[in-house]
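A short worksheet on the structure shown next.
The other protein chains are all here in position, but one chain of the complex has been omitted.
Right, subunit A next:
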Amino acid sequence: MQASGVKVTDEVIAVFNDMKVRKAQANEEEKKKRKKAILFCLSKDLKNIVLDDGKEILLGDLGSTVHDPYQDFVKMLPPNDCRYALYDATYETKETKKEDLVFIFWAPDSAPLKSKMIYASSKDAIKRKFEGIKHEWQVNGLDDLKDRHTLAEKLGGSSIVSLEGSPI
């Protein structure tokens, strides 16, 4: 495939590994620091994929500063530029409650062509580092992004009854 040659930094891989593993024995302090959502972007020199400074939502924020984690996540994304993201979705089907990581490729139609080109051709590089991700979402418009139904469909189709505590 047409890869751009862009590399993924170790800190990005570390963040992914932390989010992937749910340590059952984690204490309250550790649990609070776990990330609910985080954004990744291209470094200024366009050579690496790095963490997008400050663009994250911690589990500990839920309930205090963050009441609708999905909406807050949507607000973090730049409306006219591309990003990659990991979102730890909590959802319920009729039978059970689940948590799954979703890899999101955000490329709004209004973003500059250069940005779309670089992010699209580098997506394979970052995706490869995120082993075991079950859900990937390519989203190109704010309408699609804001609609919780779209995310729910991605996660489990019609069997999803609620997402982040709110019914679908």
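Please note the rule applied: a residue touches a chain if its C-beta (ideal position, glycine included) is under 8 Å from a C-beta of that chain, and two chains touch if they have at least 3 such contacts; residues count from 1.
Convention: contacts and distances are computed from a predicted model.
The listed options are "Eukaryotic translation initiation factor 3 subunit K", "ER membrane protein complex subunit 4", "Actin like 6A" or "Tubulin delta chain", and the UniProt record of the chain not shown names that protein "Actin like 6A".
Interface note for the absent chain: among A:Thr9, A:Thr93 or A:Ser121, the touching residue is A:Ser121. Touch with the chain omitted from the figure is made, among A:Lys33, A:Lys47 or A:Lys98, by A:Lys47.
Of the listed residues A:Tyr87, A:Phe105 or A:Phe130, the one in contact with the hidden chain in the full complex is A:Phe105. Touching the omitted chain from subunit A are residues 1-7, 45-47, 82, 105, 107-109, 111, 113-114, 116-121, 123-124, 127, 138, 140.
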